[in-house]
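Then we have subunit A:
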Amino acid sequence: MTTNSNFLTRNRGILIFLAVMLIAPFLVGLMEGSSPATILNNAGSFSRFLEGLAIEIFIWAIFALSFDLLFGITGLLSFGHAMFFAVAAYLTGIALKTLQLPFWQVVLLVLLAAVLQALLFSLVLPRVKGITFTLVSLGFASVFHIIVMSSDMINLTGADVGLQGVPVPAFLNPTNERFRFYVIALVLLVATYIFYRRFVASPTGRVCVAIRENEGRAKMLGYNTTTFKIIAMIISSITASIAGMLHALYQPIISPSVADLGFTVTALLIVLIGGVGSLNGAIVGAFALRLVDFVLRRFVGGSASIITGAIYVVFVLFVPYGIIGTLRLRKLNTKAGWKEVLARITGKP
Partner candidate 1 sequence: MKTTIQKNSKSIIVLIVIAAFLFVAARGMSGKDVVITILRGFSVGSVTFLVAAGFSLIFGLLDVLNLAQGTSYMIGAYVGWTVYVRPDTFVDVLTPLLLILAGFSLSALWKRLASFVHLETKPKKIVAWLLIVVGLVLLGLLLARYPISSWDLNNYAESPISYSYMADQGLRIIPPEATFTEISPELAILGIFATSSLAAFGIALLNREDNQQNNADWRKYVAPAILFIFGILVALFNTQITNWMFTLSTNWLFLIAVAASILSGIGLGALMETTLIRPLYSRPIYQLMLTLGLGTIGVQIVQAVWGRPEFVWPKPELFTGTGGACPATNLTDLIENQCSTIMLLGGRVRVYDEIFIPIVGIIVLILVWTLLKRSRIGMIIRAGVQDRQMVEALGINVRRVFTLVFALGVGLAAFGGALAAPSAGLTSTMGEKLLLSALIALAIGGLTSFPGAALGSLLVGLIQQFMIKYGQIGIPLPFTDTVFKPSPALVPASTVLLMVIILLILPNGLLGKKE
Partner candidate 2 sequence: MSNILEVKNIHSFINQYHILQDVDFVVPQGSITVLLGRNGAGKTTTLKSILGLASVREGKVIFQGREVQGLQPFEIAALGIGFVPEHRAVFRDLSVEENLKIAERNKGDFEKKQEFIFELFPDLAKFLHLRGTELSGGQQQMLAIARALVADNSLLLIDEPSEGLAPVIIERMIEVINQLSQQSTVVLVEQNFLVASKLAEYFVIIEEGKSVLTGLMKDLEADKAMIQRYLGAA
């Protein structure tokens, strides 16, 4: 990757994605017969619905990206990742509803909480490795899940029913300002993605990849691997918190299920479907999973999650590199194939 190639060419893929997703609501609007103006006024019905679905996908994708940074890039498998998301969601809800703080303060609070949690996880990072870290992270997250579910905090969290009736600031109201919310979520996703790409290509990011490949060697080269893991952890935590905050603003109810192991599994599933460590896999995976889930729920109903589970197992067993990874392998093969054909025609090796 040349460093002086400009911003546009480097991020061509994601910028095309941004453009397409920006135009898409209007195209859908045209198809259902509503003019661009009605879309801007949040009046089209089908496009509104699709925007809603897309917002959920964007939130999932941001969350999955943050998971991929930890798992796919740095090689830290955390089973407590949902905690970052859930803490942000609940904090947003409680700060707006119970504390009635102004919005900018809520944002600051959420970011602060994100950093604090990352530091909490980092407490054990220098000592425990591999599977034990996974267990510790699961332990932390389970405690949070149990606290959220407990009846002691019912006034704050709504216990097992979930937190509802969060007063969302008018300019972000997902019902009245759906198109604006859609664009904000989209831009946040694209910005996160571009930032992540840069991070992975940066010297710091490369050390993170080195840690995944062989931590001992990275240490031997003189890197304090713990510091790099903490950096990755903080970035990941902040990103997950942004997703959690969007979730709290968008959904009418913050359900405690976003704090449990199942939600971390969702992130894992998305990353796995898309392709572990590929970053764009997180976006592809989020689209694939949400749409499959949507279709299944429509036609199969209750047993949809069993089928999603089966898909997960099939991916683990047969498509370990995910959609993006498999495509890349194909591409390499095709490239090699073409080269061979060319060599045969020209008679040169």
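On the choice of candidates, all candidates are chains of the complex that A comes from, given by their letters.
Some notes on this structure:
The rule is short, and it goes like this: a residue touches a chain if its C-beta (ideal position, glycine included) is under 8 Å from a C-beta of that chain, and two chains touch if they have at least 3 such contacts; residues count from 1.
None of these values were measured; they are calculated from a predicted model.
Picking from 1 or 2, the partner of subunit A by touch in this complex is candidate 1.
By the touch criterion stated above, subunit A contacts candidate 1 in their complex at residues 77, 79, 123-124, 127-129, 131-132, 134-136, 138-140, 142-143, 146-147, 149-150, 152-153, 260-262, 265, 268-269, 272, 302-303, 305-306, 309-310, 312-313, 316-317, 320.
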